[in-house]
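One protein chain omitted, others in place.
Should a chain be cited, it is by its letter among A and B, assigned in written order, with residues numbered from 1 in that chain.
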Amino acid sequence: MLTRSFFLKILSGALIFGAWEYAGRTGVNYALPTFLESMKALFDMTMSGLIFEAYADTLRPLAVGVFISSFIGIGIGVWVGLSEKFDWLVSPIFIIMQAAPLAALIPLLIMAYGIGLTSKVFVVCIMAMPVIVLNTSVAVKNTPSSVKEMARSFLGTEKDVILKIIIPAASPVIFAGLRLGVSAGFIGAILAELKITPTGVGDIISYSRMTADYPSMYAAIFSIILLAVLFLNLLEKIENFFFKGNNQGYIS
Amino acid sequence: MYLFRYKLPGMSSLILWGLLWEFLGQIEVSFFLPPLSAIFNTLLEIYNSKAFVRALYETGYSFLAGIFFAVFIGIPTGILMGKNRFLDELLLPWVNVFMSAPLTALVPVLMVLFGFGLKSIIITTTLFAIWIIILNSRAGVMQINRSLVDMANSFGASPIDAFIKIYFWAALPEILGGVRIGFIRAVKGVIIAQLLISIVGFGALFELYSSRFLMTHFWAVILVLFALAFTLSELLGMLARKVDYYASKRGQ
Partner (left out) sequence: MSDQTTANAVSVKNIYKNYGETEALRDLSLDFPKGQLTSLLGPSGCGKTTLLKIIAGLLPATQGEVFVNGSLVTKPGPDRAFVFQDFALMPWASVLRNVAFGLELRGVNKNEREDIAAKYIKDVGLVGFENSFPHELSGGMRQRVGLARALSVDSPVLLMDEPFSAVDEQTRRKFQEDLLNLVKNENKTFIFVTHSIEEAVYVSDQIAILLPRPSRVSEIIKPKGFRNKDVDSIRKDSEYLDTVESIWKSLRTYVE
């Protein structure tokens, strides 16, 4: 599939990694290993299984946190979208959470909940929930009134309108919110690991930094970024697949 | 939402939440949740203390420097990408990668390469903000209505005139939108960097307060940060609304 864009992607990758390799070799900075050295370290970690153990540790709070955030976040979001009172009460909290640097709360969570799975899950949740709640509530509020009216004109009950019209109509934006939530959750998970107990991939990064094993450090970071990017792209493809009808916007 | 037929202002439920916080603090439901009034008292004590002012200065300085680079490198890059297909195909994959990557993972790299000082914080801030600015600037340029371009040509406008009088303004709403989000990300970036580097700015303060369990101090700093972040976001929102009236929705 040697299309022009594919070729250019390879080219740009080669350029960046080539520049990395070159910079490493010229020793512009003692802490910058070459691209190949880092890749070798990554390879070693994969072979020894170290990286899989590490990811199991890292991904656990992420998965749990995203799962909880999704359920509670969508639930709150739908409620906010449907009820003006609940919206007035709860939205300001999430609006502030969206703009504020929630990472500042991490030391507090460590103080309160110690260094374990609970505080890490908390970190993921506070990073992921605001965007999920806000996206969901906006989607619910913006359901085109024409389709809701249509359902009522054909004798739909309020329950019908919510389940058969509002939720399906809001799904694309809700899903996009989930994707952003996962992205924020990733940040939370890594932050939690670098700051709280060093376990998992965060541990590899911190430890190799302290022992000046730079190739391993870069390898671990490279692997996280790669994983996050692949996973989020996968989510986007799934989103486009299921909701391609809706990407056209509302039919009118 | 209405109460006794008076429309309540947008964020007024925060007053209720504030009262709840004060109440919970007073009955000492948790050591980690002091009453709001105590936090305000502490804030009044420390706001002109050397440590606090220095932290504010270091944070503000890093933030502004980071934003400066993000805006003045990001906007031109985005514009160039929007106009030049080759450059776009080369760079866009990377911009997308870094948009979805958990940039937190890069902070250890920066710490190692650039030390534990303000330099790393500034670079982190720039990295957090720049990608969305690039993407939005690019989008702003790409969505310029073809008719406007034709119109400029048909009246014989010189390239400079065309850029200053038409293209710049046509792309502005989108670019400002990107800058706004960039600002918010920069705030998160500057805090995350300080948390991880933790010997400068607010990171140092958090370390200090948490090691001595000074809860009111801790919350005072958090509230200040949140208030600043939120105010900044709202100011930018108002600025964006001034040009919004002529912005076309993307995709229409």
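Basically, contacts are C-beta pairs under 8 Å (C-beta built on N, C-alpha and C of every residue); 3 or more make two chains touch, one makes a residue touch a chain.
This is a predicted model, so every value here is computed, not measured.
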item	value
Contact list for the unshown chain, restricted to visible chains	A
Contact partner of the left-out chain, one of A:D160, A:D203 or A:E236	A:D160
Chain A, residues in touch with the chain not shown (by the definition above)	146-147, 149-157, 160, 164-165, 168-169, 171, 243, 245-246, 248, 250-252
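By definition in this document, only the chains that are shown with their structure count from here on.
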item	value
Footprint of chain A on chain B - complex, ascending	1, 8, 10-14, 16-17, 30, 32, 86, 89-91, 93-94, 97, 100-109, 111-113, 184, 187-188, 190-192, 195-196, 202, 206-207, 209-210, 213, 218-219, 221-222, 225-226, 229-230, 232-233, 251-252
Interface residues, chain A side, partner chain B - complex	4-5, 8-9, 11-13, 15-16, 29, 31-32, 84-85, 87-93, 95-96, 98-108, 110-112, 183, 186-187, 189-191, 194-195, 205-206, 209, 214, 217-218, 221, 224-225, 228-229, 232-233, 249
